[in-house]
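One chain of protein is taken out of this complex; the other chains stay put.
Presenting chain A:
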Amino acid sequence: MNTAPDRPLTRNIHRGAPHFDIAAYERADGYRAVRDTLGKTDPAAIVHMVTESGLTGCGGGGFPTGLKWQLMPSAAQRPGPRYFVVNADEMEPGTFKDRLLLEGDPHQMIEGIILSAYAVEANMSYIFIRGEYVTAIERLSTAIAEATAAGLLGENILGSGYNLSIQVHAGAGRYICGEETALLNSLEGHRAIPRAKPPFPQISGLWGCPTIVNNVETICNIPHIVRYGAAWYRSLGINGGVGTKIYGVSGRVNHPGAFELPMGTTLHDMIEHHAGGMKTGYELRAVLPGGASTAFLPGDQLDVSMTAQAMAAHGTRLGTGTAIVLDDHTCPVGFIANLQQFFARESCGWCAPCRDGLPWVERILKSIEAGTGMIDDLDTLAEMTGNLGPGRTFCALAPGAMASLQSGLRYFSAEFTRHIETRACAWT
């Protein structure tokens, strides 16, 4: 198995088959990158390789991973503890890609952590995983025990002189824990409230020490980039994308699911060819391309490649890359009200615009949906999209919430007006 895979992230994941234990994983060339690298390759060379690969964060932010790593002072510049933290707090509505990777190939996750932590010279890693991911927690714990027994974790790994421990930390449920500084507060035993930036976690993160926080999918790419090189990784993408991406779609399509495809695949291709198109009797009206915090893309604009750049050019974001379809049997006002209910409930309550503004937005939308809205409400909602928009709140939660509302008011203005004028929802 020495040929480079074209679907590296899911190469060991087969529907209906059990996940690989350490023996099966190693038979499939697993931990090869760790064996070839630890004590043999300079950590800075790995950071350089990851930078060259063009890998960007897969958790929704899309920040270049190599650059994130470069912003951490070296161990020589800043002696003392350093942490590598895995963000496995997948909670973006409509997103189910990290669970696939965690449950489907836990050793790939562990190998990615070893190489990443080695690259940033960290000796302690925490996997912050949402408490509901019971199966993933169990499989990761087993994989860590197996890797430790095999000498791939612990003291002086494979005689390289490098030490690394990994601890699984299961959270107790709160969407804001996915924001990296809120995650660090939660890990320290505080309420998950985002921190002011700067300082960024690379400078002052967990317990004030240099810390990197990366998403599950991002880290799972690292073993393959180290093994096969930056040029190979770049070549996997199409239409201006680099590497592969776990895309996904849910809603009334024939085969909802997650699919590893070349980065840059079009939304149309993903929905029509991989998810089997819309179910009979349903038409696609619009799509949230990358989770609940991305703006609607109308149904006539699906021929867009799913890269951060192309999505931005269409007024939305790639987000997590897992799309939610709004069909013609679903009320757009109810759809948006449901999204705002989620954000209102999950606001951490730290800053007033988000804490008080989101429940207000939710109440207005629910009254419109119920047929008791007033025409002035539309002006209030439009105003709120500005007041809760980028730069007006402490973190990105409320601006993310406003993405679907702002675009929805534009694309579905006729439906909003009809609810108010007829004092009823045509879908119920």
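Everything below uses one rule, namely that a contact is a pair of C-beta atoms (placed from the backbone, for glycine too) under 8 Å apart; a residue touches a chain by one contact, two chains touch by 3 or more; residues count from 1.
To be clear about the criterion, contacts and distances are computed from a predicted model.
Engineer: Just go with whichever of "Transport permease protein", "NADH dehydrogenase subunit E", "ATP-binding cassette domain-containing protein" or "Competence protein ComFC" UniProt uses as the name of the absent chain.
Structural biologist: Result for the unshown chain: "NADH dehydrogenase subunit E".
Engineer: Based on the whole complex, identify which of A:72, A:324 or A:358 touches the chain you can't see.
Structural biologist: Selected residue, touching the omitted chain: A:324.
Engineer: Looking at the whole complex, which of A:118, A:133 or A:296 touches the chain that is not displayed?
Structural biologist: Considering the complete complex, A:133 is the one touching the chain left out.
Engineer: Of A:18, A:159 or A:189, which sits in contact with the chain we cannot see?
Structural biologist: A:189
Engineer: Identify the residue among A:19, A:139, A:174 or A:195 that touches the chain left out of the display.
Structural biologist: Considering the complete complex, A:174 is the one touching the chain left out.
Engineer: Out of A:251, A:264, A:357 or A:373, which touches the unshown chain?
Structural biologist: Residue touching the absent chain, from the options given: A:251.
Engineer: For chain A, which residues lie in contact with the unshown chain of the complex?
Structural biologist: Against the left-out chain, chain A lists 81, 90-96, 98-99, 131-135, 167, 169-175, 186-192, 207, 248, 250-252, 256-258, 288, 292, 322, 324, 326-327, 330, 334-335, 338-339, 341-342, 346, 348.
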